[in-house]
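With one protein chain removed, the remaining protein chains of the complex are shown where they sit.
Going by the order they are written in, the chains are A and B; count residues from 1 in each one.
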Amino acid sequence: MFDFLDLERYDLFGVFWTTIQLTVYSAIGSLIWGTILAGMRVSPVPIMRGFATVYVNLLRNTPLTLIIVFCSLGLNQTLGVTMFTDGDPEPTNFRLAVLGFIVYTATFVCEAIRSGINTVPVGQAEAARAIGLPFTQVLGTIVLPQAFRAVIAPLANVLIALTKNTTVAAAIGVAEASLLMKEMIENEAQTIPIALVFAFGFIILTLPMGLFLGWVANRMAVKR
Amino acid sequence: MNFRKASALAASILALSLTATACGGGGDDEDGDGGGSGGGGGESITIGIKFDQPGLGLKTPDGDFAGFDVDVATYVAGVLGYEPENIEFVEAPSAERENLLSRGDVDFIVASYSITPEREESVSFAGPYFLAHQDLLMRSGEAVSSVEEINDLTLCSVTGSTSAQNVQNDFAPDADLFERGTYSECLTGLENGQVDALTTDDSILAGYAAQEQNVGKFELAGLELSDENYGIGIPKDDTELQTQINDAIQQMVDDGSWQQAIDENFGPANYETEPAPAIAATS
Partner (left out) sequence: MTNLSVLYDAPGPRAKRRNAALAVLFIVVLGLLLWVTINALNDKNQLDAEKWDPFVTDSRVWSTYLWPGLQETLKAAFLSLVIALPLGAILGIGRLSDHWWIRRPCDVVVEFFRALPVLLLMLFANEAYFQWSDVDREVRPLYAVVTALVLYNASVLAEIVRAGVKSLPSGQQDASRAIGMRKGQTMVTILLPQAVTVMLPAIVSQLVVIVKDTTLGGVMLGFGELLSNARLVSTNYSNTIAAYAVAAAIFIVLNFLLTSFASWLEKKIRRGKRNPGASVTGEPSGLEPTAPSSMTVTASAGSAA
């Protein structure tokens, strides 16, 4: 049943490594960008609040496939953005995909952090202001560190979803797991056994991640 | 109170849907594998085609289907005794073609379906009815003339397709290859000058070049990079249907309908098609 598993021809471990790389870079990027967005959403400058709100509502409501395709079709194929590569398709597509994932996933990170901010008792911010801290420090040193501890569980969910979402990168030809799956199905004409192998791969990636982060979330939770 | 009402509603819908599925699952399996052989009754026939390949199989704005594959399918169905209005066309995505056949969801598939040994392990083919070659579609006036030059080009093809794999593994390993979800997306890149050529079977490329809004913009390079024998996919080892379809294709070639369909669908693209291939004696 699994005689199609020709590891010489199909680089199964290589594509899952690409999946992992996509996930890691996108996770770091979206964590940073999502935090900045959350900061904008609670900032004293109305135009930034407005921008962040509109941004989150637009991007979160668009299917990820479309966002990734726009990155490639719009940014690269029309505007000629090569993401600081010399135009080679492989690094360009990879970076475009990471950009797309960041842009999309950051909206979920932003919403998670914003709700995390809601759980921090008002007194914390009031006390911080009372000792004369400006907005950036109130947020950066007092509120956000507490908020992060409360949102580890939702962020873990975002991370798991991101890992699985990387499959969408196949739409612009990044050689990750689901692209190889497509090639194998096209060549070998055995959909279900091939899909089973890849399902197993994703379970290996995401299941321990969920369990581990769930454990971390429990340990880090602020007991109130 | 609102919540209770809402939950009651949701619960009843769940119950309904569960019973619906249960009923569905309990019934006997008549449609599952019998669909393919139901053709003899002379009522309707289900044929898998592409919906998104201009010139071969395309769902037009009128909701009809047009293209060479569609014409072949209609002709073959006609010889088998089905009127055009009794043909039901079903989309056959590349990855699902074998499944559609083995499940009996369609009677046969005419969807730029190249005959390959791997595919013949799970389905059988009638035909071939057309010989295509992998080729390049380039902006008019920029077409290259030799295979060696491909290595210097930026190419585009569809994700995971055989054509994309051929480029990387065989004749142009050094060429830059972009892979996109659809040929239309590649065409946008070609139009914008970000890629030099779109590569796949020349039949598909010709279909795009022949489209009204693209006439004169693009041309085929005419490099015969591979041989793709398009066959009509049929359920594995259905030799009776295979013989019938082979006869039908032969008849279509003999009475000139084949050439007429070629001219109608690929005419505006200056596409020099191969003559109708001899029908292979595959079992």
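Quick note on the criterion: contacts are C-beta pairs under 8 Å (C-beta built on N, C-alpha and C of every residue); 3 or more make two chains touch, one makes a residue touch a chain.
A quick note: this is a predicted structure, and the numbers were derived from the prediction, not measured.
A.B. asks: Which is it among A:Q21, A:T62 or A:T82 that touches the chain not included here?
C.D. replies: Going through A:Q21, A:T62 or A:T82 one by one, A:T62 is the residue touching the chain not shown.
A.B. asks: Of the residues in chain A, which ones touch the absent chain?
C.D. replies: Listed in rising order, the touching residues are 42-48, 51, 57-58, 60-66, 69-70, 73-74, 78-80, 104-105, 108, 111-112, 115-123, 125-126, 129, 134-135, 138-139, 143, 147, 150-151, 153-155, 157-158, 160-161, 164-165, 167-168, 178, 191-192, 195, 198-199, 202-203, 206-207, 210-211, 224.
A.B. asks: Suppose we count only contacts with the excluded chain; which residues of chain B make the list?
C.D. replies: Contact residues on chain B toward the absent chain are 1-4, 7, 10-11, 13-14, 17, 21, 24-25, 27-32, 35, 46, 51-54, 58-63, 90-93, 95-96, 99, 103, 105, 181-185, 187-188, 191-193, 208, 211, 213-214.
Here, only the chains that are shown with their structure count from here on.
A.B. asks: What whole-Å value do you get for the distance between chain A and chain B if each is reduced to the mean of its CA atoms?
C.D. replies: So the centre of chain A lies 35 Å away from the centre of chain B.
A.B. asks: Where on chain A is chain B touching in the complex?
C.D. replies: 65, 69, 72-73, 76-78, 80, 87-89, 93, 170-173, 179, 182-183, 185-191
A.B. asks: Where on chain B does chain A make contact in their complex?
C.D. replies: Within the complex, chain B contacts chain A at residues 94-96, 98-99, 118-119, 121-123, 154, 159-162, 164-165, 176-181, 185, 188-189, 192, 194-195.
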